[in-house]
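One protein chain omitted, others in place.
What follows is subunit A.
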Amino acid sequence: MTVSTGSTNGVERTDLVSVTIDGVQVSVPKDTLVIRAAEQAGVQIPRFCDHPLLAPVGACRQCLVDIPDAGNGRGFPKPQASCTLPVAEGMVVNTQATSPAADKAQQGIMEFLLVNHPLDCPVCDKGGECPLQNQAMSNGRGESRFEGVKRTYPKPINISAQVLLDRERCVLCARCTRFSEQIAGDPFIALVERGALQQVGIYEKEPLQSYFSGNTIQICPVGALTSAEYRFRSRPFDLVSTPSVAEHDACGSAIRVDHRRGKVMRRLAGNDPEVNEEWITDKDRFAFTYAQQPDRLTYPQVRGEDGELRPASWPEAFAVAARGLQAAGATGVLTGGRVTAEDAFAYSTFARVALGTNDVDFRARPLSSEEAEFLAAEVALTHPDTGSPTYADLESAATVVLLGLEPEDEAGAIFLRLRKAHQQHGTRVLAVAPYRSRGLRKMGGQAIIAAPGAEAAVIESLLEQAEYGVDSTAVILVGERLATSPGALSAAAALARKTGAKLAWVPRRAGDRGAVEAGCLPTLLPGGRPVSDPAARVDAAASWGVDTLPDAPGRDADAIVAALVDGQLGGLVIGGVDPDDTSNPAATRAAVEAASFVVALELRETDVTRAADVVFPVAPVSDKAGTFITWEGRPRPFEAVFSNPASLPDLRILAGIAEELGHPLGFRTVADVRARMAEMGPWDGQRPATPSYSSGGGAAGAMGGVRIASWKQMVDLGTMQDGDEHLRATARMPVVRVPAAIFEQHGQLVTLTGDRGSVTLPAVINKELPDDVVWVPANSVGRGVLADLASPGSTVTVKGAGA
């Protein structure tokens, strides 16, 4: 798909500057650095500190070149660092390829760099993919003349729980410290000491806390920074690399999966300037071991006559599942938010074609019917070509409004892009939020304080306040949490419509956006077709090759749960749903128990699979091809990393069951599904109306308690972060943020008690929080807020728990 990049080719063309590099004339945009102009002439100048996404520093001096003419007829008497020197019209550059002086200068620097660098390449993780090793070969002398004593340090030291530093290998290029300062904005990693004893250091009292620290490892040009996860695990030349797309959020970050003998060894950031540039979150980088856990399901199971699950063949499991679902009668489908677009299409098709129901929902979290209407009207079928905002738009927008979205925790690539936008273009970030979070501060953002549940009124007020600058040049990003705030999504849609601002919905999970397109909603068929529109149903039915489709809107996830509990539904097909994520975890567990027949499609053994009647193991993303749709609506297809015939995607399993049910879905493979999706295409008929729910006035203090603001932190107890204790150790310490009055009354340790239980956590003062609001991380202790503390929208009481 081609997407508007926001780049202005017309301007660049008039701004070209002609330079001669090693006798080759090239035309490059004004202000291009010589080192990059040389790349266009086909000359690779060696470098260490230089990085295209970091500000020039000129520290390592490896990229010295000879400039016999600076464009003004005069040359530089000394070699110049090409990473800090912009081109000038008529400039003549002689690199190491043609200038003996430049070559000698580079060889001299390389020799100096190796003076204090250990010759431990045979045991160094970087050996084989090391810029120092490679450039020492290409631009250095074979033998060192240094016979003295090298600088040594005790090794290694922890920069964080995950990032380790071997100081003696460091060439002090400052890429890591500059990344932390310029890109991630996380302090407490800096160069300390001086001379050859200069080193990367941390502030012992405040550990480096960063969700992006893994990027420093990737851009380290030597083996000084390693991850606890990958250190000493593999050699680069033993790895096979496959490009893929990260599955942990809706950002669609490009990644590179490095694997060996059928096992993922590590993941690196891919380079996609349109999406994640060259950065990914630590979760995208390190959280892949969930698929390698011992509780991973590897074969189908059916519940035997003795009531126990037993292994079964695939054909038997398909048959048992089909028989059971037929017997169970009305069946609901819960897909979870981790599905690929193709799997989502398969669930949607399975529900309509094989089960004849609209009782299908991807939302395994608190939800509302207002949200379903919002998704159908404002989100489905939007993508960059239809004017939906992109990463580039975030960068060029004058104002970006975040509604119920904390990008640093929930969408890391958006956070980095917004921080860049703020730093480089002065973009103003506004957030309707309970307090000004650390992420918002790093984006220079302003918080418009809103208590949970009261967002709608605040969003409405943005319209009237011109000083916020929400106009047609603004971008509005709506988080999935807004579903729980009555009227907020309606208000957001109204704000976008009245101001002309671009609007996008940013869910947390990689599959959510694709599931909307695939119609995994009780009111929506694939391609944005409303269930309530007879023409849309006919259109979809024709594409699916069935006579009719159920015409009544289905039940949403909460209603499916309720209907299972009270017996209106008998069967349940359930994908990657963790009951603790849902609005009512106890009810969801009860629904699984109450259902007369449960088919579970899961990666690993869970409470749901233990209670299911047929359990199908599904392929993790590494084992299947698929597509994630980003929050922008941009499809991000990826191919399978591994070819594992025993690991089937959800769509193949659903196709198998459907065939046994006598309602074949018309596909068995990812390629088939892609063809069917293309064939069905987007709905070109009338779109559903935008919801206009009122805020209902909120329930401020109606119950006399304290309201809970909450979201999931990036690194928490999510099951897809299982298996890497180092990553989990980088999670932020769970605390309750409380307003000053509550802190003064109850002290440093508080117990919150709600309708589902109690949680005791350290309290931290936050003076921006409204008086009757406390913030807790949604899934950082126990089974999470919804299971252990309070139902969505309810209130809690606070008590001091100190000694």
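Just so it is clear, a contact is a pair of C-beta atoms (placed from the backbone, for glycine too) under 8 Å apart; a residue touches a chain by one contact, two chains touch by 3 or more; residues count from 1.
Assume contacts and distances are computed from a predicted model.
A.B. asks: For the chain that is missing from this picture, which UniProt protein name fits: "Long-chain-fatty-acid--CoA ligase", "Na(+)/H(+) antiporter subunit B", "NADH-quinone oxidoreductase subunit F" or "Ubiquinone biosynthesis protein UbiV"?
C.D. replies: Answer from the UniProt record of the missing subunit chain: "NADH-quinone oxidoreductase subunit F".
A.B. asks: Among A:Gln62, A:Thr523 or A:Thr630, exactly one should touch the missing chain; which is it?
C.D. replies: A:Gln62
A.B. asks: Consider the whole complex, including the chain that is not shown, and state which of A:Lys30, A:Arg151, A:Arg438 or A:Arg783 touches that chain.
C.D. replies: With A:Lys30, A:Arg151, A:Arg438 or A:Arg783 as choices, the missing chain is touched by A:Arg151.
A.B. asks: Who touches the missing chain here, A:Gly73, A:Gly195, A:Gly426 or A:Gly662?
C.D. replies: Spelled out, the listed residue whose C-beta touches the missing chain is A:Gly195.
A.B. asks: Any idea which of A:Pro29, A:Pro52, A:Pro68 or A:Gly108 touches the chain not displayed?
C.D. replies: A:Gly108
A.B. asks: Tell me where the left-out chain touches subunit A, residue by residue.
C.D. replies: Interface residues of subunit A facing the absent chain: 56-62, 64, 77-79, 84, 104-105, 108-109, 111-113, 115-116, 145-146, 148-149, 151, 171-172, 190-191, 193-198.
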